[in-house]
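Here the complex is missing one protein chain, while the rest keep their positions.
Moving on, here comes chain A:
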Amino acid sequence: MLKALNNFKLLSMTCETFSPNSLYQQSVRWGRKPLWFPTAKSKLFRVSPRKRLPKEEEVEKRRLYNSYRTQVKSIKQYLEEKYSLENQEAFDEEKHKMEIEEDFIQCSEINDKWNEEIKKSREERVEKELQESIEDAKRRLEKRLKIYAEQRETAEEAVRQVKEASQHFITPDKLDAAIEYAINNPVDYNFALDLDGNKIRGRETKPPSKIEPEKISAKA
């Protein structure tokens, strides 16, 4: 006890040198008694009874632990076999190159196969397109020919009409007769209107008798 007190004093003294206010000094305590205190006299010869499980429980517990340990061990072994770096194969450059080459050959085979398929389909497509374009060209040619024929027909019709009209043309042989006819049949387009709106044709010449007098109605 005295020793402890001395220790305490020592502690406080050492603290005093550092702390600005020794009045509010507190010492740290662990549990019920300071760490350096020996076992209490009253507890010195105390022996706590050993905890014992019932027999059944103990057997059960042992069984559980045994099976658990074996299972964990086997899992660990499996994982070690699978993932341990020691068991992993070392990196072989030659093998890696070979693998890449093999992979390339395989890929190129697949590529060739695809190309073959695509070639087939492309040829089919081109053939089909060619046939279609030929048919289209034929159709267009037919249409064009039809148009030409129509044009020709219209032209011929025009020529025929002109030919027909040319019968009435004044040729040098018919010139005298035509002049005579014109002199004998003067045409006068002048006319006058009376209050009733009647059209009276002719100013200097007499109109032909067969022309009926027309009536013009004044607009309101």
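As a working rule, a residue touches a chain if its C-beta (ideal position, glycine included) is under 8 Å from a C-beta of that chain, and two chains touch if they have at least 3 such contacts; residues count from 1.
Definition applied: contacts and distances are computed from a predicted model.
This complex has a chain not shown, and the name its UniProt record holds, of "RNA polymerase II transcription factor B subunit 3", "Exoribonuclease phosphorolytic domain-containing protein", "Small ribosomal subunit protein bS16m" or "Potassium channel domain-containing protein", is "Small ribosomal subunit protein bS16m".
Contact with the undisplayed chain is limited, among A:68, A:104 or A:148, to A:68. Residue-wise, the contact with the chain that is not shown comes from A:76, picked out of A:33, A:76 or A:97.
Residues of chain A that touch the chain left out of view are 61, 64-65, 67-68, 71-72, 75-76, 79-85.
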